[in-house]
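Of the protein chains in this complex, one is absent; all others appear in place.
We call the chains A and B, going by the order they appear; numbering starts again at 1 in every chain.
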Amino acid sequence: MTRYIIRRFLGLFPTLLIIITISFFIIRIAPGGPFDSEKTLPKQIMENIEKKYHLDEPLLKQYARYMISVMRGDLGPSYRYKDQDVNYYIGKSLPNSLILGSIAMTISLVLGILAGMISALRQNTWVDYLVMSVAIIGITIPLFVIGPVLVYIFAMKLGWLPTSGWFTGRYGWVTLIMPVITLSADKFAYIARLSRASILEILRSDYIRTARAKGLKNSTILFKHVLKGGLLPVVSYLGPAFSAVLTGSIVVETVFRVPGLGKFFVQSALNRDYTLILGTVIVYSVILIIMNFVVDIIYAYLDPRISYK
Amino acid sequence: MMKKILFLFLILLVVAGSVFAGGKKEAAKEKAEFLVWNQAEPQSLDWHQIEGVPEHRIYYSLGEGLVTSDPDTAEPLPGVAESWDVDSSGLIYTFHLRKTTWSDGVPITAKTFVDSWLRVLNPETAAPYAWFPADVIAGAAAYNSGEAGPESVKIKAVDDSTFQVELVGAMPAIVSAFSHYAFAIVPTHAIAKNPDSWTQPENYVGNGPFVLESWEPQDKLTVVPNDKYWDKKTVKLDRIVYIPTDDDNVGFNMYLNGEVDWAPEVPLAQLESVKLMDDYVVAPYLGVYYYIFQVEKEPVNDVRVRKALSMGLDRDTLVKKVTGAGETAAYSMVPPMAGYKPTPGVKGTIDDAKKLLAEAGYPGGKGFPEIEILYNTSDRHLKIAEFVQEQWEKNLGIKCTLVNQEWKTYLDTRKQGEFMVARAGWIADYPDPSTFLEMFGSGKAMNGGKYSNKIFDENMEAAARMAPGPERFAKLRKAEDVFITEDHGVMPIYHYVSQSMIDTNKWGGWYPNAMDWHPTKFIYKK
Partner (left out) sequence: MSSEEIKKTALNEFDQPVKGVSLWNDAWKRLKKNKMAMFGMYVVVFYILISVFAPLLPIYSFKHQVIDHQFLPPSLTKNAGQLYYEKTERQFQALADKEKRPLSEEELSELESIKSRIDTETEIVDGKEVKIHHKRYLFGTDYLGRDLLARVIYGGQISIAIGFIGTVTSVFIGIVLGAIAGYVGGKVDYIIMRIVDVIYGLPYMMLVIIFMAIFGKNILNLFFALAIVSWLTVARVVRGQIMSLKNSEFVEAAKCSGAGTFRIIFKHLLPNTLGVIIVFSTLRIPTFIMLEAFLSFLGLGVSAPLASWGSLVGQAVDGMNLYPWRLFFPAATMTLFLFGMNFLGDGLRDAFDPQGKNRF
């Protein structure tokens, strides 16, 4: 196990290197560049700008320059937001996304597993149908609809909450309510549906029947065996889901004006802000690789039958 | 294991929490605070690095050049220059500067202007808008291209309070152009001290009516009055908050909910209700929405086809029902402006269009190849393109497909000329017809439609070297006649209006104008 962990940890670096390298070269193939705009810049001005950012050098040299600076922990200047570098923008926005994402994820996890469990234990009763219907609605209605609908009801019609903002003025943490609900909706649904399905599988398995035959108490069986085994697919889903949520959601951040990292994923690509794209890629990949790594370790904890040799 | 993870996670939360808890104190709204929905996060507060409208709005608060602009008419008003005069050739302008200082007390002199303008032109600054001074100031282009040193630029500090500029040609409205941020001054002394962080609130030095108070990326940027400003008695607002969001529904909802005081844009889908509101302000705006033809591609290489397509579109219904904010149907590239009567353009009935199409070899649209309309992804462009598509199919029997691309891909496709018909729009950089026409000269970088006509080029060149006046306008008009009415190189669709939401009973000093320029120093709470 220890060897497995060390190997996986060391594996982080080559994986990251591959991701950065592929990304670095492919994004340059995309049509348009960071400094193109409605008004085509005169050739001379464009050359001046490219020279300033070393974009006139051969691509391999640029790659070497970039990798050296990344190893020093410097993600380079942003081509769009010129007053600060990529480190600054990520440092400013990532904490906001982390806060929002972790609150939303915690809520969806707790409620989702609870709902899934209730549903599974009362399979094919009205409780089950009700819970699952809520979950399906949660996943069917896209975030970009849930968000504006919430704004329309609670801000525009009832006037209870501000339309958007992030800890703005007198509102404080209240501004978190709608983004958290919006962000949780589909994660809750996924978790509820997945845990219901896998708890049902476990309930049918041999060892639960054996446990019951042995006369163990229902609650013991439920928490010791069923829940542990039932969480497996949820945990698999959580790896990618967690990394996506922690690094921010463009939709939620746009609708509620959350100054998070999610917007940069989309905007940097649309702006061809190469360094910012790579910055977001690096942040996301690191979190994702670590999350998937953690997930693999949790597997072994949840299910003793899983072992890594 | 699980506990450890949870523990780590908690630590992460606490750390993250303490990071943002620091900068989030804000006074309740008691003073004259003006909140602006500014459509995008500013790219920079270094005026030599910006190129967009949101930055321009901030420039009006934090910066000021030789002149500023009148909030009502957009005409130039004295800024750092108290007065100015021009010699008989119309080429040499002399500005008399007032005694004033930066917000840190360092005096602003004629040398400040020389240093700043040389900075914007310096190739190492790589200023995106450097083309503007390079185009108008004598010797500036050579310095910007690296062919000559800074000494070639014909600007000079005669003494501390006298600044002289020599122009390439007698450009009309040049003084108005000097209010543009491309001619801004920057605090070179402050930049030397903090080259990488001088635009941060703690280091910021400016000379505008306001100074930078705070700047949280993607959240807000606030400014407060500048004590050292020469005209500080005019400045009435206690604070301006610029809130960036590029989603027009989010911005508009903030306005409706009283979270911002000025919305510089209205979502197309809300027009029906907005028109009934008292604080909806519409004004003609110097801009044109048009479709470009790639004149080398079949079948639009035939001028008869181009004219037929243009006649086959009912612009009146389009502006009334599809855009609907009071835009005017356009047949000329240049919107009507003082002293300039635009070309009549191509007008005709559907029957005329069919006749032209038949002459071109496609009677009733038969045999006409399927054409493509290229546009960048946006609600407005989609709606217009769908309308045009249906019109051409119904009126002319022509089938067309719609192709949308995201912004940068679209720009690239358009620049390369890889299209047949493409949507485009143009907003005046300065109030003069030439800004709408010069980009269509043969071989110009922006001329993706590959339009080329000697007569057009000759007239444009002649006009560039002429003094302002009716003769110059006649040359420009001739060029436009050739370009639009004869060759129909592009198909104008409508002339813009600017739309704002602002309660003018509450806020004074804000006026609609043809440039949509709104200097904040004049705004006050009634």
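Quick note on the criterion: a contact is a pair of C-beta atoms (placed from the backbone, for glycine too) under 8 Å apart; a residue touches a chain by one contact, two chains touch by 3 or more.
Note that the structure is predicted; figures quoted are calculated from it, not measured.
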Q | Touching residue (missing chain; options A:L111, A:A197, A:L216 or A:I297) | A | A:A197
Q) From the list A:I90, A:L161, A:A269 or A:V294, which touches the chain that is not on show? A) A:A269
Q | Given B:K383, B:K415 or B:K525, the one touching the chain that is not displayed | A | B:K383
Q) Looking at A:P42, A:G101, A:P148 or A:P179, which residue reaches the missing chain? A) A:P148
**Q.** Chain not shown: contacting residue from A:V127, A:M156, A:L216 or A:I297
**A.** A:M156
Q) So which bits of chain B touch the chain we can't see? A) 248-249, 267-270, 272-273, 275-276, 278, 317, 321-322, 377, 379, 382-383, 385-387, 389-390, 401-406, 409
**Q.** Residue ranges of chain A at the interface with the undisplayed chain
**A.** 11, 15-16, 18-19, 22-23, 26-27, 29-31, 120-121, 123-124, 129, 132-133, 136-137, 139-142, 144-145, 148-149, 152, 156, 189-190, 193-194, 196-198, 200-201, 203-206, 209, 218, 222, 226, 229, 232-233, 235-237, 239-241, 243, 265-266, 269-270, 277, 280-281, 284-285, 288-289, 292, 295, 299, 303, 305-309
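Heads up, the rule we're going with is that only the chains that are shown with their structure count from here on.
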Q) What residues on chain A touch chain B, complex-wise? A) 30-33, 35-45, 48-49, 51-53, 80-84, 89, 92-93, 95-96, 98-99, 102, 148, 151, 155-156, 159, 162-170, 254-255, 257, 259-260, 263, 270-272, 294, 297-298, 301
**Q.** Residues on chain B engaged by chain A in the complex (per definition of touch)
**A.** 1-2, 5, 9, 12-13, 15-17, 19-20, 24, 26, 28-29, 41, 43-46, 49, 51, 123-128, 130-131, 134, 141, 144-146, 199-200, 216-219, 243, 245-247, 249-250, 253-254, 256-257, 259, 406-409, 411-413, 415, 425-426, 445-446
